[in-house]
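Removed from the display is one protein chain of the complex; every other protein chain stays in position.
Which chain is which? They are A and B, in the order written, and residues in each are numbered from 1.
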Amino acid sequence: MTDDTRLSALRQKFGRPPAAPDEPATKAATATEAATEAATARTRQPRFEGLVSGHRACQGCGEALAARLVMEASGPDVMVANATGCLEVFTTPWPQSAWRVPWIHSLFENAPAVASGMEAAMKAKGRNTKVLAFGGDGGTYDIGFQALSGMLERYHNILYICYDNEAYMNTGVQRSSSTPHAAATTTSPAGKDRMGKRHLKKDLLSIIAAHHIPYAASASVAFPQDLQRKVRYAMGIEGPTFIVVHSPCPLGWKHASALTIEVARRAVECGLFPLVELERGSLSNIMPIRHLRPVTDYLQLQGRFSHLFDKDDPRAERERDHLQALADYNIAAFGLAGEGGDDAADTGGHAAVGRGGPIAGRV
Amino acid sequence: MREAIEGSLAIARAVAMCRPDVVAAYPITPQTHIVENLSRLVAEGQMHTEFVSVESEFSAASVVLGAAATGARAYTATASQGVLLMAEVLFNIAGLRIPLVMTVANRAVSAPLSIWNDHGDSMAVRDSGWIQIHCADNQEAVDTTIQAFRIAQETELPVMVCMDGFVLTHTMEIIDMPSQADVDGWLPPFEFDRRLDPANPKSFGMLVTPEYFAEIRHAHHAAMARALPVIEAADRDWAALTGRATGGLLAVEGDPEADVAIIAMGSTVGTLRAGMAADAGRAGPARLLNLRAFRPFPAEALRAALAGVKHLIVIDRAISPGLGGIVGAEVAAALYDMPDRPRLHNHALGLGGRDIPETIYADLLAAIKDLDAPGFSVFDADLAKLAPEDR
Partner (left out) sequence: MAVLTRGAYADAGTSLDFKTGNWRSTDMPAHVHAAAPCHAACPAGEDQQAWFALLQQHDPKGAWCELVSANPLPAITGRVCPHPCETACNRAALEGALAIHNVERWLGDQAVAQGWAYPVAPPAVDAPVVAIVGAGPAGLSAAYHCLRQGLRAEIFEALPEAGGLLRSGIPATRLPRDVLDAELARLLALPGITLNLRARLGRDVTLEGLRASHAAVLLGPGCQEGKEWSVRGAVPTDLHEGLALLRKFMDVGAFPPGDRVVVHGGGNTAMDLCRLMKRAGAAQVTLVTASGLPGPDTDPSDRINVVPRELEEALEEGIEIIPHASINRLIMKGSKVTGVEIVSLRKFTGKDGHSERVSFGGTERVLPVDLVIPCVGERVSPEGLEAVIQGGYLAPEDIWGRLPQDGVFAVGDARGDRGTVAQAIGDGRRAAMAAAAMIAGTGAPPLAERPTIPASALNPVYYPPSRRTLVPVLPVAERGFETEIEGDIGTAAAMAEAARCLSCGNCLACDNCWTFCPDNAVIKTAELARDGSHYVFDLDYCKGCGLCAQECPTGYIQMLPETL
């Protein structure tokens, strides 16, 4: 197919007008041609698409976005062990897979161990393909926690990514040890005697860092360049590394699908989800918050916290204050308060874009 | 080369000769000597493998799953609680059709806690989709272990080599160990097309809708049927090389004309061999069936081996409470369509490490004369040890 026919096929698919009024009417391309050529345009994207379209994540899925960003930054020479969870289910209903790297799902709680085996096999064969292990917060904070600890202790050359959407979403929004305090889930509902989850969000990152591994970090889908930088950094390390990515779930958090990034951004900006990096267990970097926001800015976007805004319930204010105190604790503990202004390294600096792309990513 | 060595060391050496790329194991009595010996071989540089010292049996199984899926020859070993902790992974390995080899040093399952031998552990995962082969003695265990690697990769099914804990694992026997050259010549290098391969990326472990699940299970079942001749062929080839046959699916020993037969799995077969020899015909002749393959279950071979038999004593070393003997039930099912099928005498024996004396041979034969005996009994249970209401 000539370049012109290919373009016209694509234009038909994308419904573009001719470039100029005097451009001759384009030859009608067959649907097959158009589809083939759309695929060609996809393969020409100036980034590695390790996780392609056609997956069945909900609209606005933070986890799908996070995984896509991770694959771009890590691929193509990687293979993935994926714990049971939304990401696994929505990417691989047989016979269709959204992955373009070697990928395996075994069970809910064993992704780190499966990855260990994959890494051992690559080592035995003298190959260098990096092994990634993916899990949600259920598979990481809870049921797969032991296997993860073993993987870190044995010092496998694996990058583990936890897509943290703060509940068991795949089974219909049940609480996990990562669910934030006071959030309502189907197993921590708000009611006459309860204000959502009674317990605190597990400080997993500190536990991970206590394994004295080379690198552990938190990231957020709201800061994709930062997330991808962290992934690239971890990819360059020989040994176990860990990144937890805050990934909003519109269905479980009960917010509009268009607000995924805004919600994630506010989680960072209010201090409830600090973006930090730890090397060998020591804090090595944080993302300062340019303008600290009250936690209510974050909470009020989400239905899972709606009981905290019941004006007639005196407990609501107490719980809001509790969450603010938790945020304040993080802000003090990690020194998250930025200096305002125009710090390229703070939350505002990371968000900045200009013509041609993000400013933070420019060399 | 014949030498007197402990069963666990022999297994460790046999595994090493198969040159696994990855070994992962978690110690549990009575499998520990196998793992320790493998670790020593690695530490001494006599075995070049990635030995992954995992934090649980669950991870052990998961590591070998991941390794084999990546195209590595992988091996693990466990027992008892370890088998049960692995259970979820074992089903997963088989469902993914990943070839690897595991030794089970058979041991009773808690509670009450028992570290001693019976088959309760491997029986608990009999439906996991693994090939299960039991070994009557340590020579058989060594030969079967080597054969298992070939069977696994030819069938793309995982193979569980069962050997009785302590009775075999901790027993010194004279074993004819094959040479490394023999094994290298006999066992082809591990090739696995459906592997995780960056050059040909595929996705494994997918969600399958009701529209396709039944077919997947059917295919697994059919693969088990096709494994029967593979197991036999492996043994024939091995015998051609070494002069030693393990018996393949099912071996018939004793008096081939006898109308009484005893069928057993594992070291009980060894005990009965000795008992038969010691009895010297006083209790009468018997055919002795060494049932090696429990999965796939060799129903056809079993029926052929039982032609003319009137009394069949089935020994179980596990119990399915509420049913009775597991091997007994399966043998009964296999004989259902047989004209002139023998009468079945199903006994559980040696549970939780209860010693099985050589005299059991005569006792079992004597018991067939009791026409009022129940179809199943825990043969060596002394009910006097129980409170009356628990008998």
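One rule holds for everything that comes next: contacts are C-beta pairs under 8 Å (C-beta built on N, C-alpha and C of every residue); 3 or more make two chains touch, one makes a residue touch a chain.
Note that this is a predicted model, so its numbers are computed, not measured.
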| item | value |
| --- | --- |
| Selected from B:19, B:202 or B:244 as touching the chain missing from the view | B:202 |
| Contact partner of the left-out chain, one of B:219, B:304 or B:333 | B:219 |
| Full-complex contact with the absent chain, from A:224, A:240, A:271 or A:338 | A:224 |
| Residues belonging to chain A that touch the chain removed from view | 7, 10-11, 14-19, 35, 38-39, 41-42, 44-46, 49, 51-62, 64-65, 68-69, 91-92, 94-101, 224, 250, 256-262, 265, 341-342, 348-349, 351-359 |
| Residues from chain B at the interface with the omitted partner, ascending | 95-98, 156, 194, 201-204, 206, 208, 212, 215-216, 219 |
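Criterion: only the chains that are shown with their structure count from here on.
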| item | value |
| --- | --- |
| Chain A and chain B: spacing of chain centres that average the CA atoms, whole Å | 45 |
| Chain B - residues contacting chain A, complex | 21-22, 24, 49-50, 52-56, 58-60, 62-72, 74, 88-89, 92, 96, 196-198, 201-209, 212 |
| Contact footprint of chain B on chain A as seen in their complex | 76-79, 81-82, 88-89, 91-95, 97, 99-107, 109-110, 112-125, 129, 146-147, 149-150, 153-154 |
